[in-house]
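What follows is a single structure, written as structure tokens, with notes after it.
Excluded from the complex is one protein chain; the other protein chains are retained at their positions.
Chain IDs A and B follow the sequence of writing; residue 1 opens each chain.
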Amino acid sequence: MAENLSGAPAPLLSIRGLTVGLPADGDRPEAVSEVSFDIAPGETVCLVGESGSGKSVIGQAILGMLPHALPVLSGEVHLDDAPLPPQRDPAYGAIRSAQVAMIFQDAAASLNPVRTIGAQLAEVLEVHGVPKRDRKARVLDVLRAVALPEPERIAKSYPHQLSGGQAQRAVIAGALLLEPKLLIADEPTTALDVTTQAEILALIARLKAEHGLSVLFVTHDFGVVAEIADRVVVMEKGVQVETGRAAAVLHAPQHPYTKKLIAAVTPAPRERETGGTDTILEATDIDLTYRGGLFGGRKALHAVKGASLRIEAGRTVAVVGESGSGKSSLARCLLRLEEIDSGSIRFKGEEISKLTGKPLQHLRKSLQVVLQDPYSALDPRQTIRAAIAEGPIIHGTPKVEAHAQAAELLELVGLPAQAGGRYPQEFSGGQRQRICIARALALKPDLLIADEAVSALDVSIQAQILDLFADMQKRFGFAILFITHDLAVARAIADDILVMRRGEIVERGPAAQVFASPAHPYTADLLAAAPGLDMFAKGDAA
Amino acid sequence: MIGYILSRLIRAVATLLITVTLVFLFIRFSGDPAAALVPPDAPQEVIDQYARAMGLDQPIWVQYTGYVGGLLQGDFGFSIHTGLAVEEVFLARLPHTLELGLTALAMAIAIGIPVGAIAAIRRGSALDRFVMAFSVFAFAMPNFLFGLLMILIAALVFGTFLGGDSASVLWPALTLGLAAMGSFARFTRSSVLETINAPYMRAAEARGVPFRLRLIRHAAPNAAIPLVTLIGLSLGALVAGSVVTEQVFAWPGVGQLLVRSVATRDLAQVQFLVLVVAFTMVLANLLVDFLYLLIDPRIRAS
Partner (left out) sequence: MTDVTAARARPAIPLSVKLAMGFVALFVLFALFGHALTPHGFRDTSLFDRLKPPGTEGYPLGTDARGRDLLARLVTGAQITLVVAIVGTLIGAILGSLLGILAAARRGKTEAVIVAAIDVQASLPIIIVALFMLAMFDNSFTLFLLLVGLNGWEVYARLMRGATLQAKESGYVTAIRALGASPARIYLRHVLPNILNIALVQFTVNLPLTILLETALSFLGLGVQPPLTSLGQIMSEGRDRLMTAWWLTLLPGAIIFCLALSVSMIGDWLRDRLDPTLRSER
């Protein structure tokens, strides 16, 4: 199955027929089955798959870190033509960091919280026998090499004092200390904002060019693949389904699963009849401040600053921004889950920002929400039928009728009606999000606010849920306010775009216009940073 | 960091003030405080004289400020049992209780923590199962029964009588420290297990740091953070346990004094001891909070 590269230089890393077992109670017998691929010197190979595809197992196997529960059943891994020792062998001490280094998704968590960055980096040198007098200078050098400002200060800092991007840079610095030949990066940018992600990807690309580093980049995101990969290995449920040059896989994927993953990050804007012009919701100059703690604890945070927006019936507005931009706070204000400091919110012409008690409960019928995390959004002690029927029952529908309606809604969102008696824990993330949508729709709202409603889901599931939103909107005609950090998602679903930054709305306009010619420099930065967006720009041109 | 120190100090002072106020209110409203503070057979004129001296004819807030002022000046009252100042009676017994309590704490730490850590590292081994069983045993064993068993075993096996201040501190200390030992072992085990599986341990492994070094440098300091809290909290259990243990071994410490004072209704002595316990506990919790500053950089930064 391995690609034969006759005439190419000898591979740095060669994996042949690697099969790793799973414990008896796993959902399949093998974590990965018969995986074979090579990494040439100076090459970046992207290992792509969704959660549970077994992609992270391969990285662990190369470093000899597989737990006892995941035994290597067959296959071999060669580094520089020499076979690697058996898993967990002490001989790996000389390989880890020195020849193969690894970085993880959550950089801050992969650093010991009670020791300084400098001490943790110096430790790598220490355990590989670098004399004490050389360590400090080398740590500062490598911190400089990853473009961290003030390396002296960073070395003295503790992990919690760094931002997510700085922590990932520090971890990359640690990985480079001994100038390894191969860097295994396990979803290193998934937890980061797009602009930070772009910086980290650029850093890895630069280091690769400067040091001739090979990179095995584990990711679920084909946008990232388009940015950095030389070659791609696609995994589905432990099976290697497609392998090839990046350009070939991206533009002419062979396997249906690959096609699905690529389609998920490059959704084309939908053809749609734009909704009416009746204003459903209009917010003017709203401000929200979270107060700080009594004794110095948290500082007061001005989360939303003078935001104004208008949503018309049947249309979809996407609010785009990075973490901390205030986009979710804005949603909570409009939902009347937070009390705004000032401004006005008019819903169907009625001022709602001061409503309390019964009138507020009554208003909520027309204004529904779908939250980010489908795992926590459903009461674990309530059957999904009861969850969907709860809204109508609160607003006076008889129980029998509400339950019948819940069964219909379940079918409508693509779940069997007889599943209604089950509890949320029995469903997957995507299924739970369908249930949450059904619960919101049970009240036949005029406006549905979706707060990062697909970001906790695997990419292929994201596409299905976005389709469901669009279908339901066509059927019921409600307006959607879609909060997202993901420009691809916004592009897929929105008629209009609002861009938020530090609590302010910095840009607004029809989706096509914002994407084609952003007016605000920040929007332009976001677009430039979004991995793979230029890929579908090319696609559009073709 | 200054905000942290300040908020802890304010909380400590507030807690003490509330405790003092509650003690004051309970004594004032539980009957005639003058009658309660003098011997039960005292004639009425003595009680009246005492009441005037205590200012019981004054408004309640004058009495309250007088009471708190008295405490601040070290005027704690006299024991009806001995006629001595309550703090003198207390100080005479304090060394015995300190000897017993500190020995018990040292035993609990020196045995409980290493045993719990080894159990976590050898998870699932026979030793691990033994440690878990021991911690359940220690939790459920009443210290008065364990103390009596110690006395019985010492008498039947070694032919020695345990009791009084001439006897070895080790037997009562083991009795007092047993429960803490069990809970330290159990808690250390779960704390170490949690840190052993933390992402930074995987990352350190990936960086090539050997197992032993990972344990000492990465797992131990992180596992120690919650243990500091536990040791602080165990002080309350030790204070409570010493009341019973001292009684069983006839150990002439503060716990025995408290039981005797309650039995003889020596209210001045009891209220002083209650305030001493509250003060000690608040101080210990404050120490734990400040220790955090030393061992956890996350709090130092806040």
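A few notes on this one:
Simple rule for what comes next: contacts are C-beta pairs under 8 Å (C-beta built on N, C-alpha and C of every residue); 3 or more make two chains touch, one makes a residue touch a chain.
All values derive from a computational prediction rather than experimental measurement.
Of the listed residues B:Leu145, B:Leu170 or B:Leu294, the one in contact with the hidden chain in the full complex is B:Leu145. For the chain left out of this panel, the touching residue among A:Glu126, A:Glu282 or A:Asp373 is A:Asp373. In the complete complex, the hidden chain is touched by one of A:His68, A:Lys132 or A:Arg381, namely A:Arg381. Touching the omitted chain from subunit B are residues 11, 14-15, 18-19, 22-23, 26-27, 30-31, 36, 136-137, 139-145, 148-149, 151-152, 155, 236-237, 239-240, 243-244, 247-248, 258-259, 261-263, 265-267, 270-271, 273-274, 277-278, 281-282, 285.
Counting over the whole complex, subunit A has residues 27, 335, 337, 360-365, 367-369, 371-373, 375-382, 390-391, 394-395, 422-423, 425-428, 431, 436, 439, 443 touching the chain that is not drawn.
Here, only the chains that are shown with their structure count from here on.
Rounded to whole angstrom units, the spacing between the C-alpha centres of subunit A and subunit B is 49. Across the complex, subunit B is touched by residues 63, 65, 90, 92-98, 101-102, 104, 106, 109-115, 120, 123-124, 127-128, 158, 160-161, 171, 174-175, 295-297 of subunit A. Listing the residues of subunit B that touch subunit A in their complex gives 2-4, 6-7, 10, 198-200, 202-210, 213, 217-218, 221-222, 225, 295-298, 301-302.
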